[in-house]
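I have a structure I would like to understand better, so I am pasting it below and will then ask my questions one at a time.
Note that this complex is displayed minus one protein chain, with the remaining chains in position.
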Amino acid sequence: MRSFVLLIKISWRNVWRNPRGTLLTALALGLGLALLLISLGLLDGGHEQTIANGVRFGPGDVAIQAKGFQDSGSQELLLPAQVVSTINEFLQTDSMKQVLLGASPRLLATGLLSSAANSASVTIIGVIPREERAVSLIPQRMIEGTYLSDDNPAGIVIGADVARKLEVKTGSKVVLMTQAVRQPGTKVKDVTGGEMQSTLLRVKGIFRTGIEAVDADVIHLPLPVAQTLLGVPDNQVTQVALFLRHEGDSLMVAKSLRKRLAGAPVEVLTWRESMPMLAQILGLDHAFNYVMNGVVLAMVGLGILNTILMRVLERRYEFGVCKALGLRPAQLAMMIVGESLALTAISLAFGLALGLSVEHYFATAGLDLRLVFRTGLPRALVVDPILYSRLSPARIVSSVIIVFIMATVISFYPALKAARTKLPDALKVL
Amino acid sequence: MSGRLLQLAWRNLWRNPRRTFIAMAAIALGYTMLLFVACLMAGLRWQMIENGTRLVLSEIQVHAPGYYPSRSIQKTVGGGKGTDVSALLGAITADSRVYAAAPRVYGYGLASASHGSSAGVALMGVAPDQEPKVTALNTLIVKGSYLTRLMPNKIVVGDKLASVIGVEVGSEIVLLTQAADGSMGNDLYTIGGIFHTGLDVMDRNLVLMPLASLQELLHLTPARVHEVGIKLYDINEATAVAAALEARLSKTLPVQVSAWPELAPDLADYVQFNHGVTLVLFFIFFLLAVIGIMNTMLMAVFERTRELGMLMALGMRPVQVIGLIMAEAAGLAAGSLVLGGALGAPLLWYLQKHGLDLGGATGEVVSVAGVVVGHLWYGRQDFSAYAQAAVGLAVTALVSALYPAWRAAHFRPTEAIRKV
Partner (left out) sequence: MRWHKTTMGLLAGLLLLSLGQISHAADDQQARKIVDRVAQLFSGKSSIATLQMQISGENGQRDLTMKIWTQGENALVRITSPAKDAGTAILKISGDIWYYLPKVDRTIKAPSSMTMTSWMGSDFTLDDLVKESDLVRDYSLANSFEGKRGEVAVYEYTLTPKPGAVVVWGKIVLQVRQANLMPAWQGFYDEDGKLVRELTFSDYKTTGGRLMPSRLVMRSLDKPGQQTVIVYQAVAFDVPIGAETFSLPNLKR
């Protein structure tokens, strides 16, 4: 054991025998590692934001809907009232209260919105303003007027492109026309049935999400108004969208809900199931990342190898002396490995210091993507203009471990070379 | 820089072959990896652009000015009278960079199957013989067959649309639309084929039919088309060719010619992002090069303190010493490039021919920026990226050598000679 500690001390001192070289190398490697950490943080953060935004503009981390709704999207498919109350009960339990950020019941339908100037077909979302405010992003994207409030029953908020097409502004009158939902049990002869209902509404606010599909199509109105308009019985809704504090809990929550609601004609979907395209984009990104990270690590590894190997090669005389003095090959090898690890440790110190501080800046102030994408934001990525870095401790730890392992493995070749130093050739000075 | 100096530099490098080789090998490997990633990224970009444009969009589009964004049926190329379509196509293909061009007509309407279910659809009329040269929807037919000029009433729809209104190959379908003169254009068609693109919006809304049939339905004369789609030999020339075409065609016909970055800005953004990622990797590679070269040169310089001191005592000027060291570094870089290139070439060839299979990580098919990407990534040669990396390396080498060179130049000959 003592010799082991001694070896470590010697390795450390050896590394510092060439202070300038060591520092330079460590700086460069550290920079590479810092970059790795920063990009990991930004990419992870980007992912989180993409998910969060997708989830918050859409059906939440977990969505409960009538069975078959995901496929058909028919506004006839509603959640029975007792399902809704079961869900509510479940959400009140302690375990759920811990993970839940909010729950938003919604009624979804399509209709025609008309103004004096024009009409547009829209997707109607009936919401409870208080719940929706807590979870959805639309209330935070108002560019004119204000979001719905519980005390204004006839107000609606519409997307910016809808407003433009209809040539309306806050306070303008609009008429919403939609087909009432067929009551269950009525004889169905036609494929699409139901009376046409119209109602007068006033534009309370206009929002812009930046997502064309939403801005040109979506309107929000108070749930009771939507229910009346659509003739929905018994306070039914189309969907209950759950928003969790941590996306990671989605699966667990979905499982529990499925158990609770077993037998009911409902489907409980995590966001991966309700928005498969989002899941796929992230899958692609992940693959991308692995390739990138692999290459970066490999390059860092090469840098370490280069440095250690070169040093080994020019210390033949020294190794010869060591061996002549009784140092065993295995010990010599360990010393080299130790030096590699020492160099790595110093590099990591720089890397972590630089990387984590920059990452911390990006985690708090964020990286303004508008500076990067001057032509405008890529709509495909669906992120805020400010990208926040999210580097989890697990990521940092695993990166450090991987780097150390790599440094160890990489140093085997130089270590081997050092161990095989042949006496008496090594002692020949010239 | 005198040739003698360069010779000297090169020989100096090889006086310690192992060290030089190791440094070269490290940098060469880094360069190889860079080539690999650049090739892969280029392949991914190309695949995305191809997939984005080859389905329907095409690489360049020609319209009447003001056609976008309203896409009014009235705004045909050449105005209400239209234009000589074959002459227009000829004028376009006269540009040797153009591979093929095909005319299109668009409309909106209602598609209804015999048992009453109807759906709003986007109608696209294409020339069955020419369109397959420009886009590739014809390769995505899963049931039945593509359009043919010989059967003007056979149309092709997406699989989601087919299931929503309940039709299959051979079913009858009515298309109802508002014709150009305001009347209700309507006619009977048969489903000739069903396609599957993987893109929901197309599979659910698009109806493809022969150009002449749609013109008839919309009460448009054969001279009236809304768009000409163009495919090039080299898609990278899109923006340049679009500008050239617009300048040339506008002399006789008012047109607006747009290349795919304008038509699919999401895609263009993603491509830019992709470039950005590659640049980051470049940067890391240069860091690696700095380590390798600076270390090597520093060692080389300090080892030869006595020798350099002697050279300077004999009259070599500091500037020349610097030149020598820099030349050695340049040599190192050059050697690395050659080695890295040699190692990389077979890798690149493999990547281009067989591709990288990411099967498990992404699942069957992915849709990004409105484009479908498979799990098999093919590489594509990106010579400009390779060259940029090489130039960057050369510059990095010279910069890395500056410090060792500067140190060397500042040796005091009297002290240096005495160094053991």
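Going in written order, the chains are labelled A and B, and every chain counts its residues from 1.
Note that in this section contacts are C-beta pairs under 8 Å (C-beta built on N, C-alpha and C of every residue); 3 or more make two chains touch, one makes a residue touch a chain.
As the structure is a prediction and not an experimental result, all values here were calculated from the model.
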Quiz prompt | Contacting the left-out chain in the complete assembly, out of B:Asp84, B:Asp129 or B:Asp181 | solution = B:Asp181
Quiz item: Of the listed residues A:Gln179, A:Asn306 or A:Thr344, which contacts the missing chain in the full complex?
Solution: A:Gln179
Quiz item: Which one touches the absent chain: A:Asn18, A:Ser74 or A:Ser119?
Solution: A:Ser119
Quiz item: Since one chain has been left out of the picture, which residues of chain B touch it in the full complex?
Solution: 74, 80, 110, 112, 114, 116-118, 120, 174, 176, 178, 180-184, 186-188
Exercise. With the missing chain put back, which residues of chain A would touch it? List them for me.
Key: 111-112, 114-117, 119, 121, 171-175, 177, 179, 190-196, 198-200
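Just so it is clear, only the chains that are shown with their structure count from here on.
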Quiz prompt | Cα-centroid distance, chain A relative to chain B, in whole angstrom | solution = 27
Self-check item: Sites on chain A touched by chain B in the complex
Solution: 20-21, 24-25, 28-29, 31-32, 35, 39, 190-192, 277, 280-281, 283-284, 286-288, 290-292, 295-296, 298-300, 302-303, 305-307, 309-310, 313-314, 372-373, 375-381
Practice problem: Flag every residue of chain B that touches chain A in the complex, lowest number first. | Solution: 18-19, 22-23, 26-27, 29-30, 33-34, 36-37, 40, 116-117, 265-270, 272-273, 276-277, 280-281, 283-285, 287-288, 290-292, 294-296, 298-299, 358, 361-363, 365-370, 373
